[in-house]
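The complex appears here minus one protein chain, its other protein chains still in place.
What follows is subunit A.
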Amino acid sequence: MAKRLDIKDLNLYYNKFHAVRDVTLQVHARSVTAFIGPSGCGKSTVLRALNRMHEVVPGSRVEGSVLLDGENVYAPGVDPVQVRRTIGMVFQRANPFPTMSIRDNVVAGLKLAGVKDKKRLEEVTERSLRGANLWEEVKDRLNKPGGGLSGGQQQRLCIARAIAVQPDVLLMDEPCSALDPISTLAIEDLIAELKKDYTIVIVTHNMQQAARVSDQTAFFNLPAVGEPGQLVEIGETGKIFSNPSQKATEDYISGRFG
């Protein structure tokens, strides 16, 4: 369960475009780390590099290392499929599988990995949906398509799907940006619950959200147009928001940016 991530000298490219330069940071186990920063600063790119989703984009390239409890996910011979099984991900837009029922969506990861034991799938469905605070709302219509749920419910369904495979780390890429305040609150409460068992990294544009849910915050910035994004500073969330050590961070947080 919950593992630590050490990111060392991470450089990310799309073809010849250098997207992110020299990121080094630690993500602690059983805590929430928030990535904040302006659009295009590379925070989502860094997040996607953590479970080797960056390389899904044609022409992308990674340099540096990401250690999961000391084990480099970019070591030669490491299967990206295995990495993604250990480091799960929730996306900006809820993306339940449209051809599958709510139940099948939740256990998709297990089913597609070849698990057939009905009793186990049943248990995982209930446990994951309870874990995502969705069980009470959908328990009577598990066989209905996942696409019929509301936006907030769909996003919680995606979280249930991600935790159903019991990853060590959960990555969230702006999980609330398309949701209304009530659904956002539901998901923030859920994040607070989940961090008891999971290591969570969340990218967010909402600074209040970062302040509310995270234990440590990393601020990314673009030094100038056309240059790669960089990690400006990382620290305890309270400190970053009250007394950041960099001027750029203070400007961004106080809204005096750009």
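By definition in this document, a contact is a pair of C-beta atoms (placed from the backbone, for glycine too) under 8 Å apart; a residue touches a chain by one contact, two chains touch by 3 or more; residues count from 1.
Definition applied: contacts and distances are computed from a predicted model.
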| remark: Looking only at "Pimeloyl-ACP methyl ester carboxylesterase", "Phosphate transport system permease protein PstA", "Glutamyl-tRNA(Gln) amidotransferase subunit A" or "YedE-related selenium metabolism membrane protein", the name UniProt gives the absent chain is "Phosphate transport system permease protein PstA"
| query | Of A:P38, A:G64, A:P145 or A:G235, which one is in contact with the hidden chain? | reply | A:P145
| request: Quick one: say which of A:V32, A:V46 or A:C158 touches the chain that got left out. | output: A:C158
| remark: Missing-chain contacts on subunit A, rising order, are 51, 53, 56, 58, 81-82, 84-86, 88-89, 91, 93, 95-99, 108-109, 112-113, 144-145, 147-148, 158, 161-162, 165
